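Dropping a structure here in structure tokens format, bear with me for questions.
Excluded from the complex is one protein chain; the other protein chains are retained at their positions.
Our next item is chain A:
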Amino acid sequence: MNEKPLSLQAVVKTFADLRAVDEVGFDLEPGERVALAGHNGAGKTTLLKMILGLLRPDGGSISVLGAPPGSAAARAATAYLPEAVAFHKALTGEEVMRFFARLKGEDPTKALALLERVGLAEARRRRVGAYSKGMRQRLGLAQALIGRPRLVLLDEPTSGLDPISRQQFYEIIEEIAATGSTILLSSHALTEIEARTDRIVILSRGRLVANGTLAELRQNARLPIRLKVQGSTETAEEIATRLGGCRINGRSVELFCEPNDKVARLADIAALGSLVRDVDVTPPSLDDIYRHFSGADKTRASSC
């Protein structure tokens, strides 16, 4: 009995001599919003195509709601928004929606209500050719929501959108997840998925390098916290010697510490009393965590 929205086990796909997807395995739970992160060419789109049954994996197994990918049952339960889709320019938003509703065997009239949900009610009779990029992307999302799919796959849905459109996009995604649909969205903009997803799966060169909540990833990465202590031109040298950090820009000292040592180090800084004017505590950013897991972490030299 395997009724998970999506279950992947040791999936492999090779193109010529390139291992595009290399033994990737993870499960999705109902109602989860999961981000599939990875740099360009990490294998995200290839993985999505295999989940849709458009590409056949060379090894491993995929199951969509217990059915093989590409089967009628899997396709009926899955919706997809490809990266950079361009609907025919001569058609109106309404016509595009009716078309996909018919393809999915759903009621075209009901599908039109979705245009309202993505904020395209006024533009429904206009041609897609006259739509802005944000509107086209929202039309793509509306199309993906036809017939309440149980698994929604979105490939780079927010690339090229302005911040407000992005926010609206994620609000809609949140609403869908609340109705029990599972969402897997790929992205390389980590900062924007931070608060918008329940879990992050990171691919690097086809391999799964991390899978967990943001807090878990933070903990596992054990990246140092950066403390920036600001004194004055006279006191900076003394601060540096007493704390053991590096001087930067004449007045400040920078030091790194393990997450567990944070409080102790702050106590050390507080003990310096009036030598210190200000302290900045910077936890590792998502980009740092991402760099760490994708093996591109060449910075963070420990010495000055």
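We take it that contacts are C-beta pairs under 8 Å (C-beta built on N, C-alpha and C of every residue); 3 or more make two chains touch, one makes a residue touch a chain; residues count from 1.
Keep in mind that, in the parts below, contacts and distances are computed from a predicted model.
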UniProt names the one chain left off this complex as which of "RNA polymerase, sigma subunit, ECF family", "Glycosyltransferase RgtA/B/C/D-like domain-containing protein", "Cu-processing system permease protein" or "NADH-quinone oxidoreductase"?
"Cu-processing system permease protein"
Listed residues A:78, A:158 or A:252, member touching the removed chain
A:78
Which of A:16, A:90, A:195 or A:267 sits in contact with the chain that's absent?
A:90
By the document's definition of touch, the residue of A:54, A:121, A:248 or A:263 touching the omitted chain is A:54
Can you name the residues of chain A that touch the chain not displayed here?
49, 52, 54-55, 72, 75-76, 78-88, 90-91, 95, 99-100, 102-105, 143
